[in-house]
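Of the protein chains in this complex, all but one are displayed in their positions.
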Amino acid sequence: MIDYMGDDAAVVQAARVSYGRGTKHVSEDRGLINYLLRHSHTTPFEMAEIKFHVKLPIFVARQWIRHRMASVNEYSARYSVLDREFYIPNTANLAAQSSTNRQGRGDVLTDSEASDVLALLRNDATRAYDDYLVMLNEDEHGNTIDAARVGLARELARMNLSLNFYTQWYWKVDLHNLMNFLRLRADPHAQYEIRAYAEVMLDVLRHWAPLTFDAFKEHRLGAIQLSASAVKVVRALIAGEQPSFETSGLSKREWAELVDQLGIKD
Amino acid sequence: MIDYMGDDAAVVQAARVSYGRGTKHVSEDRGLINYLLRHSHTTPFEMAEIKFHVKLPIFVARQWIRHRMASVNEYSARYSVLDREFYIPNTANLAAQSSTNRQGRGDVLTDSEASDVLALLRNDATRAYDDYLVMLNEDEHGNTIDAARVGLARELARMNLSLNFYTQWYWKVDLHNLMNFLRLRADPHAQYEIRAYAEVMLDVLRHWAPLTFDAFKEHRLGAIQLSASAVKVVRALIAGEQPSFETSGLSKREWAELVDQLGIKD
Amino acid sequence: MIDYMGDDAAVVQAARVSYGRGTKHVSEDRGLINYLLRHSHTTPFEMAEIKFHVKLPIFVARQWIRHRMASVNEYSARYSVLDREFYIPNTANLAAQSSTNRQGRGDVLTDSEASDVLALLRNDATRAYDDYLVMLNEDEHGNTIDAARVGLARELARMNLSLNFYTQWYWKVDLHNLMNFLRLRADPHAQYEIRAYAEVMLDVLRHWAPLTFDAFKEHRLGAIQLSASAVKVVRALIAGEQPSFETSGLSKREWAELVDQLGIKD
Partner (left out) sequence: MIDYMGDDAAVVQAARVSYGRGTKHVSEDRGLINYLLRHSHTTPFEMAEIKFHVKLPIFVARQWIRHRMASVNEYSARYSVLDREFYIPNTANLAAQSSTNRQGRGDVLTDSEASDVLALLRNDATRAYDDYLVMLNEDEHGNTIDAARVGLARELARMNLSLNFYTQWYWKVDLHNLMNFLRLRADPHAQYEIRAYAEVMLDVLRHWAPLTFDAFKEHRLGAIQLSASAVKVVRALIAGEQPSFETSGLSKREWAELVDQLGIKD
C-alpha cells in the first residue's frame, strides 16, 4: 500500500451531505455504513481512495486488468527489459483440472506428477528468458553480448516470455470498486493465484476502514442472494412445508447450492 | 425506443466465446443467461445496446443522469428556448411526506389539499415561463416582443424555470447497465416519477430480450439478499429453532424486513 | 478543497514505473510531466486525486455532472429541505443573447433592463420558495405551519424550485479528469457561472501540483490545434507563400479563428 485518501470517515462525511439536515436520524457511523452497503448506496464509498504497488505474474495481471474502474501504470516491456523472475507454484497448489467445474481445480497432484510439472515450468521459463536475452543481444546486467550484432527491439523480444513472468504496476482504486474487486477475487471460485493478492488486500482493508470491512463481510462476502424461486422455497420451509426440487423451479445446481447454503435436509 | 444492437443472442454469443470449446457443456440459451446473471457474469450483457428518446421533467433528469455508464445528448437551453411544458402530478400521486421514511411518500392528500398544491405548482410554473419569455424578449412563437429591447442570454434566462419543466434527450445504454438502472428505478423505493419511466422500459426489455427479462425478474427484481447474520437466522429457522431478534445481530429494520420477506412468524 | 492524495510527485512516480530501468533517460520531473502531457500519456495523472465541497446553483450542477469520470455525493432534496438560497447574477454579468453565437452572451444589459431582469428573478425565486414551504407545511425553521394539514412529500415539493437554487455536493476527481474539466470549463466559451468555479479550481491546481499546472497551461489552455488543412496553410505561410481562404479547404469560421490565433494578415 503506497497511499490512501480518506477512510470510514470519508464515507460517512459523503453520506451525510446527501442526507443534509436529515442526518441526525442516522447518528451512528457503524450503523450508517452498514445501511449504505446493505442498500447498495455505493457512491459514498467512492470518496475514499487507495493505491497499491503490485508485482504479479502476467496471467494474473490479465485477470486483474478486467476491473476497468481503476487506474493503472504498468512497467513497459516495450521500454525496458524485464527481470528474470517468474512464478512457479508451490507443490501444494499444483492441482488437477476439476472434473466437475470446468474452470476450477480438483485434487492436488501426486509428488511425482508435481515434480514433473515444476520441471517443465522451470525449464521452459528459463529457456524463454535465456532466448529473450539472446534476441536482445544483452546479458542480465544490460551489457551487449556481441558487439557485431544488433539486438531485437524490446517490444518484439518480449513476446517470447511466458505468462508466468512477473510484471509490476501501480493500481489505484476507490473503496467501492475495491470491494467489487475483492468480492470477485477473494471468492473461493477465484483462481488461487489472484485470491492470494485479494486476501492481503482484505487485510489492508480491515486496518484501513474497519467499519467498512465489517459491513463488507456481513453484506457481501458472507451474504447470499436468493432468487425469486429460492425465496418461495425458503418461505415454504419456514412455514413448515416440505418443498421439493421438482416443484421449486430451480436448476439442479441452484438447488444443490441452496441446500448447502441453508443446511436444508434434502 | 430509437434503435438497438443485439438482443439475447448477442449475450449468448459473447458468453460462448469465453467458454470456447467448453461451450457444449452449456447448451441451452435460457439456462446460460440465467447462469450468467445468477453468478454476476455481467460482461456478456454489455454486448447488447439500446437507445431511447426521452422527454422528462428536469428533476427526474437529475436522478437519471447519476447513472454514468450511459451516453446522453440533451436538449440545450443555452442554445435553444425551452417549450412551455411542465409536469403536474395526477391527484392520485400527490402524497404526503412519509412519517417513517425520510425519502418516501405517505398517504395521498385529500382532494382539497391536492387542489391547493396543484394550483401552486401550476401558477408558479406558468409565471416562471411567462417571465422567462419576458427576459428573453421573445413570445412563444419566437417573435421579438419589444424591438427596442435586447433579450437576456438564453443560458441565463433558463435559470428562472422550475425543476418540473420538461427537457429531452437521447439516452444510450448497454443491457447490463440498463438492468442496473431498472433494478434501482423500477424498485418500489424509487420516486414514482422516475419509476413510471422504468416500468415502460421494463416492458421494452420484455419484448427486446425476453430471456434476459425473465432472468432479471428471477435474479434481480424478485431476488433478496441475505446478510451473513440473516443467513444464520434462516438456517436456524429451517432447522426448526426459534431464533430471536435479540440474538440475531440484525438491526431492527433488517429484522423487520426479513420477517416480512420470508413470512416469519414474529 | 477537502482532501487530496498525491501531487506532481505521484504523477512522476507512476510514470517511472512504466519506464522501468529506462527511467534514467528522463531524469527531470518538470521535463517528464511536460513530456507526458504533450504526448497525451495521461494515465499517470490519474494517480493523484482531489476532493472538493461545492455549493452551486442547480443549472451549473446540471452542466458539471456531465463529467462522468468523477465521484459525487449531492444533498438530497428527497431527504431534506433545501435552504432559501438562490443565485442572482451581478449586473455586470447580465448580458444579452449573443447575435453571433447561439450559446453565448453579447453586450451587457443597460441598467434599466438589468434591474427589470433582477426583479423578475428575485420575485419568482422568492415566490417559488415560499410556495415550496407552504406545500411542505413547514416554516423556515422546520416547524409545522398548520397542524391540521399534512405536508407534501419533499420529493414532490422540490419540483417547484427554480434552477438557480443552490445545491451542494462532494466532488472527487483524479488529476487527469480534473484537467479535462478545466480545459472545457475554464475556457472563454464556457458559461460564466461555471467558469467562475473553474477559475478557483485552477488556482487550487497551481498550488497543489505546480509542475502539472504549468504543463497544463502550455499544452492545453494555451495550446491550439491545427487541422490537417490548417497545417498546409501554416506551412505555406512559413515558406513565404500567400495561401488564400478560397484554396485552404477551411470553413469560414476555421479560417477566421486561424487568422486570429496566428496573427495572419488577411
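First chain written, first letter: the chains are A, B and C, and each begins at residue 1.
One rule holds in what follows: contacts are C-beta pairs under 8 Å (C-beta built on N, C-alpha and C of every residue); 3 or more make two chains touch, one makes a residue touch a chain.
If you're wondering where the values come from, they're calculated on a predicted model, not measured in any experiment.
Only one of A:Ala9, A:Ala92 or A:Leu120 touches the chain withheld from this view, namely A:Leu120. Not every partner is drawn; the one left out touches chain B at residues 3-6, 10, 13-15, 17-22, 43-44, 46-47, 49, 51, 53, 71-76, 79-81, 142, 168-170, 172, 174. Even with one chain removed from view, chain C keeps its contact list with that chain: residues 19, 22, 25, 31, 34-35, 38, 40, 43, 66, 102, 184, 217-219, 221-231, 234-235, 237-239, 251, 254, 261-264.
Although one chain is hidden here, its contacts on chain A can still be listed: residues 57-59, 61-62, 65-66, 68, 72, 76, 78-80, 87, 89, 93-98, 102-107, 109, 113, 117, 120-121, 124-125, 127-128, 131, 134-136, 149-156, 158-164, 191.
Just so we're on the same page, only the chains that are shown with their structure count from here on.
When the CA atoms of chain A are superposed on chain B, the rotation angle comes to 180 degrees (nearest 5).
Inter-chain spacing, taken between the CA centroids of chain B and chain C, is 27 Å. With centres taken as mean Cα positions, chain B sits 31 Å from chain A. Measuring from the averaged C-alpha position of chain A to that of chain C gives a distance of 36 Å. Each of the following residues of chain B touches two or more other chains: 66, 102.
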